[in-house]
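For this depiction, one protein chain was excluded, whereas all remaining protein chains were kept in their positions.
The first chain written gets the first letter, and so on, giving A, B and C; residue counts start at 1 in each chain.
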Amino acid sequence: MNAAAAPLPADVGADAARALLREMLRIRRLEEKCAELYSGGQIRGFLHLYIGQEAVAVGAMIALGPDDAVVATYREHGHALARGISAVSLLAEMFGKLEGCCRGRGGSMHVFDAARRFYGGNAIVGGGLPIAVGLALADRMQGRRRVTACFFGEGAVAEGSFHESLNLAALWHLPVLFCCENNLYAMGTALALSEAETDLCLKAASYEIPAWPVDGMDVVAVADACRRAVTAVRAGGGPCFLELRTYRFRAHSMYDPELYRTKEEVEAWKRRDPIPAYAARLREAGLLDDAGLAALEDEIARELAGAIERAEAGTLEPVSELLRFVYAEAPAP
Amino acid sequence: MNAAAAPLPADVGADAARALLREMLRIRRLEEKCAELYSGGQIRGFLHLYIGQEAVAVGAMIALGPDDAVVATYREHGHALARGISAVSLLAEMFGKLEGCCRGRGGSMHVFDAARRFYGGNAIVGGGLPIAVGLALADRMQGRRRVTACFFGEGAVAEGSFHESLNLAALWHLPVLFCCENNLYAMGTALALSEAETDLCLKAASYEIPAWPVDGMDVVAVADACRRAVTAVRAGGGPCFLELRTYRFRAHSMYDPELYRTKEEVEAWKRRDPIPAYAARLREAGLLDDAGLAALEDEIARELAGAIERAEAGTLEPVSELLRFVYAEAPAP
Amino acid sequence: MSASPAAKSSTRTTYRGAIRSALRDALQRDPRVFLMGEDVGRYGGCFAVSKGLLDEFGPERIRDTPLSESAFVGAGIGAALGGMRPIVEIMTVNFSLLALDQILNNAATLLHMSGGQLPVPLVIRMTTGAGRQLAAQHSHSLEGWYAHIPGIKVLTPATLEDARGMLWTALEDPNPVLIFEHGGLYPVEGELADDAGPVEIAHAAVRRPGRDVSVFAYGGTLAKALAAADDLASGGIEAEVVDLRTLRPLDTEGILASVSRTHRAVIVDEGWRSGSISAEISARITEHAFYELDAPVARVCSAEVPMPYARHQEEAALPQATTVVETIRRLVGGGDA
Partner (left out) sequence: MSASPAAKSSTRTTYRGAIRSALRDALQRDPRVFLMGEDVGRYGGCFAVSKGLLDEFGPERIRDTPLSESAFVGAGIGAALGGMRPIVEIMTVNFSLLALDQILNNAATLLHMSGGQLPVPLVIRMTTGAGRQLAAQHSHSLEGWYAHIPGIKVLTPATLEDARGMLWTALEDPNPVLIFEHGGLYPVEGELADDAGPVEIAHAAVRRPGRDVSVFAYGGTLAKALAAADDLASGGIEAEVVDLRTLRPLDTEGILASVSRTHRAVIVDEGWRSGSISAEISARITEHAFYELDAPVARVCSAEVPMPYARHQEEAALPQATTVVETIRRLVGGGDA
């Protein structure tokens, strides 16, 4: 069976198949709101949108169980939502409210949720990889059959921490799934200007890590590849590396004048937008019609409107608590 | 022609062939003296002997011209001598004397000689690689057809700076010759305990850098490989990577109890000692006899005795000059 | 480049613009100069400082690097050894930690440990500071911390003149020079003389004279110190505001000269308080002017906390003009700060 043409990920029922669409749409609509809210000054700091890449986070997350761990970057709204962090918790965080997942301290770049084993939200390129290795080491040493999924951009591949982390994970056969989201640019630097060898799977192979490229604009392909990889990793075979080929439709951050790529290139990729593509497949499979899509959009619009309202109604952390948690208040568990 | 069996490096005359033996012997005898002087307390700090690896530095240096640059590590006496730094300058440095190549400030680990473009003597594992890349970049930008040879141990391969430097050199097609001296151990850590992929040439290939392994116990093989590589690098083809397979006969440093390897392993490698092996080939080729060897040993013994004497007679940098050269005294040239 | 009759004319520009023209100028003047860093070229610079330079000077001299802070800073050192005059841009100070080994163990040591053989004429520029809600990993002010390292110089331009002139001076310096540009200053506007050139970097500058208290500031805190001085003046307290300009080597004499006029001192420092450059200044004043002091030296620093994103908490964590005013009132009023 040709995975790329399959209407659904293997072994997934109709509801779950529709849920993939819903998750991608939720991310898309939430981030469109974020862009507005940023223009309105309600969100500040750096804001990195995931629009265009939704299939990656959504496809990958369904491959993980609740005990698995996720490490992500500053471009992590999609991963956070797909991992089950609520829109209100995320928005309140971006509004700098106490009700945010990090009390408003982290903002867009630093989403954490210990209960969901969502470990950031790291704003240093490559900074999350060693942490993922350590989480996996802890699982291995405690005999837990868990997987740590570590997301990072192709720009991170040039960092020393990438090299050190992949080697360590492979050397110690640790259960890490390295998910490299290759959206072709690191800010304004195209992959060919940052890597002598642009075939990223070859790089992974130089640590003896099994690696394969995946069409990151196809949520089904992502889900299937991740499930295959997670199975291998969970079975104790050591890390896997996936190159998820994708594209960001928006600027790097809200400050980016996008001098480094053409409108045509962006438009060409937009024609591969993962959301309409997947919606079309659901239609073909008889799992979606106009009414169904409208209902979905409506449901999401209501969820987000409610979330924004609640986040806006949130409170501010008292200034008297500024110094709380510089050091821990209680012994570690 | 089978290079490993060739009596001489290609295109090298009899004198030059004998010079290779002399250089290896000079290094060996100098370092044997260093070990004694260390026990006697005249040399202090960390002392890392090169004994067993002499064929690498000697074979590599004859491939370089005087305008080329060399970057080395804390295990660099051999490279320094082979590059033309005098024994007295080196010994005085190890004695902490003003007459040392660095006024006694660097000691064994930090040998520098700007006139010979010998840029250290770096005691941070992996620390020299980015500097070599920069030296090569300067040559490239100034249109000079020079090569920078960068020596490092196989332990450095795990460092992030290795990865970043190889990528940068390859991406920008810089004239660096990466000489990885694989002596199988980084202190007490065997290669297989530090690299998931122990074929180091495969690693280099993941930056699209041409790479090949070389018998580092065979000075002819080293010289031939280095000359081939230097030619390619100088021609503008970008960096090359050589894995020079070798072994250190002595402890990592003078403090090392050598718990991590067996005497048998060391003995087995000693049977491949590059010096007697090459001497035997010179004999076979009719370029050396007992008298010749004895004369050579004698000449070296006299050189070293004289050097030690002169180094001992050296003076100490006045304490009043301690702060000199924290900042430069004159504008840079 | 000859002295023109219009030498006294000036142009309205920004701190960003002043740095850009300093870069352009350096690139035009000396073929050994080049700029290298992440997104300095095609992107136009993360903070648009180098916008346009790629078109003007081409990709050989305006070099976009991979995300490899350690390698490209080290390559800057090597290129300086090899006769070039590299300007390495580290996008922000937050990422400079990845290159700290190269800076401290190589750039700062090579000349001394080689016995004077190897000067490293390297300039490293980076953005520093908080105030834009960039949170814990993007808001460090480590310039004072870097000033601990012998062998490097640390410059912190706070004015357009210094933004324009310090780069030139740094490039002529045979030592590694780190220039910290406060992110909040880039859009600041002002007049800059058309013939603005190199500036000396050995001395602090009195930006506002006063007799009652010396306020030492630099980079991003200078404006706060000046605002505080304005405020205090209306209440009859005349604060002398001193722009430190160079954090290493510190202009101890300039600092002491001001203290000997005012007999009171406050340091305004965006770094975390403990072990900050403000501690060093306080210690030096105590060591050299103890008997001149009418009150203990006081410090206004950042709270010792990873910078929070929320605006109100970030404001609370940073030194503010109001805190400077309160501190000085207490000091001049006779109490301990």
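Methods note: a contact is a pair of C-beta atoms (placed from the backbone, for glycine too) under 8 Å apart; a residue touches a chain by one contact, two chains touch by 3 or more.
None of these values were measured; they are calculated from a predicted model.
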{"item": "Where the missing chain makes contact, among the chains that are shown", "value": "A, B, C"}
{"item": "Candidates C:A18, C:A108, C:V123 or C:V199 - the one touching the absent chain", "value": "C:A108"}
{"item": "Absent-chain contact - pick from A:E23, A:E164, A:E181 or A:D273", "value": "A:E164"}
{"item": "Contacting the left-out chain in the complete assembly, out of B:A80, B:A186, B:A204 or B:V220", "value": "B:A186"}
{"item": "Selected residue (touches chain absent from view) among A:L8, A:L64 or A:V133", "value": "A:V133"}
{"item": "Selected residue (touches chain absent from view) among C:A48, C:L97, C:A193 or C:V206", "value": "C:L97"}
{"item": "Touching residues (missing chain, whole complex) on chain A", "value": "69, 100-106, 110, 112-114, 119-120, 122, 124, 127, 129-139, 141-142, 160-161, 164-165, 167-168, 171, 324-333"}
{"item": "Residues from chain B at the interface with the omitted partner, ascending", "value": "44-46, 93, 96-97, 104-107, 109-110, 122-127, 155-156, 158-160, 186-190, 193-195, 256-257, 259-260, 316-317, 319, 322-323, 326"}
{"item": "Missing-chain contacts mapped onto chain C", "value": "70, 94-95, 97-98, 100-101, 104-105, 108-109, 112-113, 135-137, 140, 144-145, 147-151, 248, 250, 271-272, 274-280, 282-283, 286-288, 290, 293, 295-299, 304-306, 308-309, 336-337"}
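Here is the rule we go by: only the chains that are shown with their structure count from here on.
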{"item": "Greatest separation from chain B - chain, by CA centre", "value": "A"}
{"item": "Whole-Å gap separating chain A and chain B, where each centre is the average of the chain's CA atoms", "value": "47"}
{"item": "Centre-of-Cα separation between chain C and chain B, whole angstrom", "value": "41"}
{"item": "Of all residues in chain C, the ones touching two or more other chains", "value": "65-66, 68, 70-71"}
{"item": "Chain A, residues touching no fewer than two other chains", "value": "158-160, 193-195"}
